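Okay, structure first, notes after.
As you look at this complex, bear in mind that one protein chain is not there, while each of the others sits in place.
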Amino acid sequence: MARGTAGLITMFDNFPLWPAQSSTYAGNVDLLYIFLVLLSLFTCAAIFITIFVFSTKYRRRHGRLPEPIEGSTFLEVTWSIIPLGVFLVIFVWGAIIYFQERTPPQGATEVYVVGKQWMWKLQHQEGVREINELHIPVGHDIKLIMTSQDVIHSFYIPAFRIKQDVLPGRYTTAWFRATKAGTYHLFCSQYCGTQHSGMIGQIVVMEPAEYQAWLTTGGSFGSLAANGAALFAQLGCPTCHQTESQGRGPSLGGVYGRPVQLEDGRTITADENYIRESVVSPSAKVVSGFKPIMPVFQGLVNEEQLNELVAYVKSLNQPPAGTAGSTLMASPVTQSQEPKE
Amino acid sequence: MATTANLTAERENYLNREYGVSSWLLTVDHKRIALLYLASITFFFFVGGLFALLIRLELLTPAGDLVMADTYNKLFTMHGQIMVFFFLIPSIPATLGNFLVPMMIGAKDLAFPRINLLSWYLYIIAGTLMMHCVLTGGVDTGWTFYTPFSTAFSNTKVIEAGLAIFINGFSSILTGLNFVVTVHRMRAPGMTWSRLPLFIWSTYATSVIFLLGTPVIAITLLLVVFERAFNLGIFDPNRGGDPLLFQHLFWFYSHPAVYIMILPAMGVVSEIVPCFSRKRVFGYHFIAMSSIAIAVFGFLVWAHHMFVAGISLYSALVFSALSYLVAVPSAVKVFNWTATMYKGSVTFSTPMLYAFGFIGLFTIGGLTGLFLAALGLDVHVHDTYFVIAHFHYIMVGGAVMGFLGGMHFWWPKISGKLYPEAWGRLAAAIVFIGFNLTFFPQFILGYMGMPRRYWQYPPEFQVLNVLSTAGSTILAVGYILPMVYFTWSLRYGKPAGDNPWGASGLEWQTQSPPTTFNFDQTPIVTREAYDYENMPLPEEVSLER
Amino acid sequence: MEQQKHAASLGMWLFLATELMFFGGMFCAYLIYRYSYPVEFGVGSRTLNLPLGAANTAVLICSSLTVALAIRAAQMAKRTLMVVLLLLTMVFGLTFLVIKGFEWAEKYEKHHIPGASFQLSAEDMKGVSVDPENMQDFQQRTQTFYSLYFAMTGLHALHMIIGVGLFLYLTYAGWKGQYGPGYYTPLENGGLYWHFVDIVWIYLFPLLYLIDRNLQK
Partner (left out) sequence: MYWGIWLLLIVMTVVTAFIANVDLGRFNTVVALVIATFKASVVVLFFMHVKYTSEKLTKVVIISAIFFLVILLSLSMADYGTRLMH
């Protein structure tokens, strides 16, 4: 109890009423929020004052009889149309912000996130791994590519106003650009079991120079894509996925982000989810002209290795830097388009 | 007045006609069944409320120091399940609805009295199963049962809780079915659709949701049970299952379920406001139609619970836009209630105070709903305390205020006795203050970013949590008071007379408490609802305030 | 009396509306998965026993006919005919359940029950070229088909069992002479229920058995 009392007294030491505003996105959200708060205050005031005035002015008194009033279609239409108009404005405003949030910019730095009961595992493109902590440079676009090993989690950074559920068996993405250096909360906001409230961490936003310094001391495991390339070879993938020509499987050079014609006639974009799915369950969406002969890698590769493989396939979009130690390196983008014709 | 009082004591009514346990447990009288429901939902309300208090106590300090994490997870899960499925959903429809629907339309009973009793028994079976589940370990999935946590990861009694809610669903369906058929087939001569009291309109709309929504949650939870019990793979991501499928099916019911909770309360307010303004309700047809509109639009908006869950961008846009549509009829109702008081003759009796409370809190709850339907903003506040505050403003501030208001309004009819008016007003004030103190800080907490269902939290959130916990104790007092004085009034209350408020509804034209068949002879309706200009002022509630 | 008959009939139709939504939840799940995994579901459909499924459809249609005829017999005060027709309905209903039972037993023998022992044989996979190592994943997803198959046909069968129980009562009451031209509401409502269960099967049959039967890959 003594501890409790002390806690009650010291609780005022740290008592903010507004969350930190530390991403490009936060200002927009706050603006809409403030607009809605003002709108609500105005509406509440209007309604409450009207009720107060009506109920006091027309209080029951001797000698004054209430007047029967049926209603007024004009008023009904007015107070239906005006709110509807205001609602439409809110809808469009909210939709614009959401659209930005769901559309990661080109060239964002990618961070792979794996949620599991009850921790966050994060891996930078450069290969640095972190647990429950993410270091990022200020002023850079960061794209999170996230999946879960067990139940649904949700990656939530209040200071950035972003949140995205993290699902098993699928990738979801989110992006942000931090605007202020500092340390911010990372929460899991989708209930995930016993230690749900313990599945928290920190986002450390650093000045770019500091960040570079941190990266070098952070213990590099080699870049994600490089690890992926090694794994790609180790699993024997190059036997079918050849570089120069189409083997038994489609060539993967430049495939990322491009439309792919499927065997069943559909055309889909080869995004992270598609690449991931093609590894864990190849038969789901077979590329047109190929047989579903690829073995299943579910269970053979873990989520982190999957992330490495996906990062590798994506890296094939860029022309090889130098001779880039691997014979598996992608054919240039222009070549890979040929089979499509 | 005194002569009326003596008469009340002597006249035969549904309460004194028969005594004994079996006369209650085997009754097919809709009024007795309503009281059976009243007793049972009150029980579950206090069980759920106890869990709520424990949750608030745990959150008094940032550390998880009162109960274990698992216990806390079970507390909020069972608080949600009991309050939603065993209190809020049956609250007004099964008690006031059961009591009033036949009386308001001039019928002897519901269309299927025995099915009505059956639905109470189903409720009791479901409730017993739920309590068994609670007492033997409980369940920790959250009331939302999200997969794959509920199907593959939780080690608690998911099957039992799922079956309890499944069975309870049939109770709801049968109640709704009974109401719809009764309103269509049992109206007294002259009781046309445009003469129906607005409470009937909102109960009718609620029943439509019962009928069309409840089966979907029933099958969804049954599939979860199958998946756990028989190892079927329907939501299992390892077998290609999509965890979002469960959420779609769950919210297809559970969003309209919000309207199941709030629509009857709106009906109650639509009765109280004209009565205590001594005036016709403003825009009768618009209030009636807005109930139907809410019921229909309510089915089109469910995925606004899933904006950050990983649904497609385009369907998020569609669902957000549709969500704003459903806000319009709710706004229309609030404006009409307010306009009803214009040039009226307003008294501040207890039911009216609750109606004011309802309008105020529902307005706040509805407006904060706009925040949540705005896509970009929902990303930030989704699954935080902002959501908790929002839906408690609707469900506790709205539905429970409406329920208490209705209980006070019709208590003289139900029991034949008056409750102590001063205590009633005091309790209404305590509930209002306690409620706001409990839940308003949670809006701020939510925007600050405190996620829901957190057993421990960062210390900077403590001040607001302490306020909230303080408020919850006040709220608890506010809820216990009416139970005490209602019980007291059963024995010591002044006799109410047949129509203490001078209200216009058919239910007030018969004696208090009514006889078993409600009316001595089938009434013939020649007047519109709320024709207060023709109603004499009652003396009892006249001028002294 | 007339009012009560109307009330009962409306009540029954409303109940059937809730039943439609009840099965609707499963149809929704089925639709989404069939859309997501066409090949897996095609393989699943192919392995179901078409002759038995078609026979069951025919059996149910016959039972619907006997129900309709029984109600007409009641209207025309032919009590014996009505009882015979009701008995026939139950016989058809039980036949359906027996055939369904054989189908389920076949699924058990072929290891088509979702779970650890689930196995697709070479014959099941004929014409579908999936690399042997790919089979595990393919099977996982095909299990989703069978899970839905068992959930849907299981709940349908449960409705059949309830229906047979209902008709047992109706037959007894009919035999006692409770139904005639003046009063046959319970019979009519029982018939509505029976027809509804028939309609559910009319959809289950093509959805589960017929679509993508001739799947080629």
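Labels for the chains are A, B and C, by order of writing; each one numbers its residues from 1.
One rule holds for everything that comes next: a residue touches a chain if its C-beta (ideal position, glycine included) is under 8 Å from a C-beta of that chain, and two chains touch if they have at least 3 such contacts.
What you are looking at is a predicted structure, and each value in this text was computed from that prediction instead of being measured.
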item: Option from C:Leu81, C:Leu97 or C:Leu192 whose C-beta touches the chain left out; value: C:Leu192
item: Chain not shown: contacting residue from B:Leu66, B:Leu300 or B:Leu481; value: B:Leu300
item: Sole residue of B:Ser315, B:Thr487 or B:Thr522 that reaches the chain not shown, by the stated touch rule; value: B:Ser315
item: Touch with the omitted chain, as defined above, among C:Ser9, C:Thr95 or C:Gln136; value: C:Ser9
item: Interface residues of subunit B (partner: the chain not displayed); value: 184, 212, 216, 244-245, 248-249, 252, 299-300, 302-303, 311-315, 318-319
item: Touching residues on subunit C - with respect to the absent chain; value: 6, 9-10, 13-14, 16-17, 20-21, 24-25, 27-28, 31-32, 35-36, 50, 53-54, 57-58, 61-62, 64-65, 67-69, 72, 191-192, 195-196, 198-199, 202-203, 205-207, 209-214, 216
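Simple rule for what comes next: only the chains that are shown with their structure count from here on.
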item: Of B-C and A-B, pair with higher C-beta contact tally; value: A-B
item: Most central chain, Cα average position; value: B
item: Between subunit A and subunit C, centroid-to-centroid distance (C-alpha), Å; value: 43
item: Geometric centre distance via CA averages, subunit C-subunit B, whole Å; value: 37
item: Subunit C, residues touching no fewer than two other chains; value: 37, 140-141
item: Junction residues of subunit B - those touching two or more other chains; value: 238, 240
item: Parts of subunit B lying in touch with subunit A, wherever the complex brings them together; value: 60-62, 64, 69-70, 73, 140, 142, 144, 146, 148-149, 152-154, 237-238, 240, 243-244, 277-280, 282-286, 307-310, 313, 316-317, 320-321, 324-325, 327-328, 331-332, 334-336, 338-339, 341-348, 356, 359-360, 363-364, 367-368, 370-371, 373-380, 382-384, 444, 447-449, 451-460, 462-463, 466, 531-533, 542-543
item: Subunit B-touching residues of subunit A, taken from the complex the two chains share; value: 4, 7-8, 11-12, 14-19, 28-29, 32-33, 36, 39-40, 43-44, 47-48, 50-51, 54-56, 58-62, 64-72, 75-76, 79-80, 83-84, 87-88, 90-91, 93-102, 117, 150-152, 154, 156, 158-159, 161-165, 167-170, 172, 185, 187-198, 200, 281, 284
item: Interface residues, subunit B side, partner subunit C - complex; value: 111-112, 115, 173, 177-178, 180-181, 184-186, 211-216, 218-220, 222-223, 226-227, 230-234, 236, 238-242, 245, 248-249, 252
